[in-house]
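Quick one: structure below, then a few questions.
Apart from one protein chain that is not included, each protein chain of the complex appears where it belongs.
As written, the chains take the letters A, B and C, and residue 1 is the first residue of each chain.
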Amino acid sequence: MDPHATLLVSCSDRKGIVASLAQLLYGHGANILDADQHTDASAGMFFQRIRFDLSSLSTDRISLEAGIREVAERFGMAWRIAYASHTPRVALFCSKQEHCLYDLLVRHRAGELPCEIALVVSNHAALEGVARHFGVPFHHIPVSDNKPAQEAAVLDLLATQSIDLIVLARYMQILSPAFVARFPSRIINIHHSFLPAFVGARPYHQAHERGVKLIGATSHYVTEELDQGPIIEQAVIRCSHRDHVDELVRKGRDLEKRVLAEAVRLHLQDRILVHSGKTVVFD
Amino acid sequence: MDPHATLLVSCSDRKGIVASLAQLLYGHGANILDADQHTDASAGMFFQRIRFDLSSLSTDRISLEAGIREVAERFGMAWRIAYASHTPRVALFCSKQEHCLYDLLVRHRAGELPCEIALVVSNHAALEGVARHFGVPFHHIPVSDNKPAQEAAVLDLLATQSIDLIVLARYMQILSPAFVARFPSRIINIHHSFLPAFVGARPYHQAHERGVKLIGATSHYVTEELDQGPIIEQAVIRCSHRDHVDELVRKGRDLEKRVLAEAVRLHLQDRILVHSGKTVVFD
Amino acid sequence: MDPHATLLVSCSDRKGIVASLAQLLYGHGANILDADQHTDASAGMFFQRIRFDLSSLSTDRISLEAGIREVAERFGMAWRIAYASHTPRVALFCSKQEHCLYDLLVRHRAGELPCEIALVVSNHAALEGVARHFGVPFHHIPVSDNKPAQEAAVLDLLATQSIDLIVLARYMQILSPAFVARFPSRIINIHHSFLPAFVGARPYHQAHERGVKLIGATSHYVTEELDQGPIIEQAVIRCSHRDHVDELVRKGRDLEKRVLAEAVRLHLQDRILVHSGKTVVFD
Partner (left out) sequence: MDPHATLLVSCSDRKGIVASLAQLLYGHGANILDADQHTDASAGMFFQRIRFDLSSLSTDRISLEAGIREVAERFGMAWRIAYASHTPRVALFCSKQEHCLYDLLVRHRAGELPCEIALVVSNHAALEGVARHFGVPFHHIPVSDNKPAQEAAVLDLLATQSIDLIVLARYMQILSPAFVARFPSRIINIHHSFLPAFVGARPYHQAHERGVKLIGATSHYVTEELDQGPIIEQAVIRCSHRDHVDELVRKGRDLEKRVLAEAVRLHLQDRILVHSGKTVVFD
């Protein structure tokens, strides 16, 4: 068991927040390993991420959390704590394209993603062999013409598997608002454009049509509004008049993989806070 | 006199174009220094840039151009030729922000931009000292409430100065369609966003509002439709939740300078062809 | 059969080369699809890549090659021609690290690499499952204490398999000069630093020690001198004081994959010429 924990807090900015939290942790014997804070002066908001060592805790988790709760109430904080001893359980959703799925599974095996890949869900059977190769259970749940029924089946499956995070690894289905509402800030998608340019379908075609000199990819949390969720990570690559749509697709795959994997890593390391439709990423 | 010339051609793709042009130049004793071509298979278009040495020309320019004209007629080519012995005359337009103006003038003095900076035009007097420091005539032509009259005055000035290229170095006025029509593919603007994201006003505010992780700048030829002209060059820089709008503005200035200067250099080196609202950039 | 071919030529620069080759191809009915040339004025060298369509050839390959040979002799050209109908056969060499191997195999399956992956060779058995998953024969040829014998066994295997290109996908063995001499400009390696910084072993440790703010990766052709071969492609990624060696290794894996795959693609598309220990890459 890795005796670390990460505390994420946000509240209206006020004097004394940093001191109160630092004092509290010190009082319980927790050694601060990393602390990063951000004050958004225009919004009057305070955000902090504190990672600390639990091995020298002089009390226990229950009294530590009680202490945090007390400070949080005093400052009107939203907070959450993640213990490294709990390994988050992740569901990967895919359709027929395999590059993001392979990439996440290879990275996971290399130890880059601190989670358990609990299962792969797909509306197609195409990638079953990939999941099996990595020893991950594969669930083929086709959409057919009853999408609500399919989503219900998927939700049931996720519930039995205690899923913490859903990663849409080029899953070519739009999730219903009801589904999304069940996993607030816990569904990560990859969009193959530099959002907000080229929202919607066929962004590489749109990019080619417009004649841009860079194409991009954007990972974001999924919200009810398509392609409007809080942006986690973005990257671009140069292109030119020589790049037909096929070439843009090829170059884009590289971006998609990296940008999605980076977002998943940041989420799993508890580095992201969401506020007002935007992310604070402590990297 | 630098005895080089650059030929730019475009036409429907057909067999024999490359051979015909190469043979023609060889026949006149012109040595090809660089040749770059592009075939857009989907549009069925052929584009080529040939830079060649005139010092060993066995005929003269008139017969060379007559020869090119003949080949061009056979293939239905659009073409233009630029002789290095003609130094293009450039007008820089600015308002109150000085970073792009300084940048272009310093680069010009370093020999990066093969042109003569004939004059600086501004709707404000603020940057007169900058122009004077570099020995460039400065013309303050305020807009007041009669914009057509101001544009007419500017056009008169440009005509007397035989201006080949207009560079909008953060010129905070929208040019009328009539003005733009006088300089087709000869007005370069810098837009402070990664177009087509954040068209219109206050792109850094828009970018901050949306919470993007990269901001960009775009240089493009000016057309009648605002922010819709053919894109020449784009670049981006990382930003984060820590960057207030002021920081985005600071980071963006760096991008604006570079992206604008690069577009001007590419234009002055006759590396750009425009087709269907897009650029072919032979770099 | 894809009726294209690519001709790569290099020679001392002289007038008439471009015209002669274009005329020759036109005379045989070959339609030029792409032509890119480079003149290195200081070295007095001419380089060209011409990709052309064979479907309308009015003669045949034998007479076309005879024609090329004639032109080549006149200009003292080195040349080679690659027909798209011949699929190059590639051997991937690896040891225990799997990220580059997976990456190349997934890209190959996506159609990014125009070749046949004929076999995987390794001095360890660790990655046999990976090769098998992609249906590629795996050959475990351990080094033990007789390295010359191991190399001889590998060379025998490659000969029976008609291998055109060897890719060292994090193969942790140094090839002998005799081995290298058998595959001139046909062995591609990935070095996990921005060469020539940090040559030799443990470059990420060296980078961490020096406190650089960017780490890099370099793909190059293998020559007798370690880490001195012609550089094909390089890329970098930002790092900071926060990155321990482990983090540099993680970030570096991403670079290694991309930079190696890019070099392999450029080679397989016949875009690379080597001259004086450097590459000319027509991209």
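List of remarks:
The rule is short, and it goes like this: contacts are C-beta pairs under 8 Å (C-beta built on N, C-alpha and C of every residue); 3 or more make two chains touch, one makes a residue touch a chain.
On a predicted model such as this, the values are computed, not experimentally measured, just so you know.
Touched by the hidden chain within the whole complex are the displayed chains A, B, C.
The missing chain, though absent from the display, is touched by one residue of B:D53, B:D227 or B:D254; that residue is B:D254.
Among C:V90, C:L104 or C:V281, only C:V281 touches the chain that is left out of the view. As for the chain not pictured, it touches subunit C at residues 38, 40-42, 47, 194-198, 210-214, 216, 230-236, 240-242, 244, 277-281. Although one chain is not displayed, subunit A still touches it through residues 15-19, 22-23, 25-26, 29, 31-39, 56.
Even with one chain removed from view, subunit B keeps its contact list with that chain: residues 98-99, 102-103, 106, 109-110, 112, 129, 133, 250, 253-254, 258.
In this text, only the chains that are shown with their structure count from here on.
Note: the chain lying farthest from subunit A is B, by mean C-alpha position. Once CA atoms are averaged chain by chain and compared with the all-protein CA average, the nearest chain turns out to be C.
Although subunit B and subunit C carry the same sequence, what matters here is overlap: shared residue numbers make up over half of all numbers found at their interface.
Subunit B and subunit C have Cα centroids separated by 37 Å.
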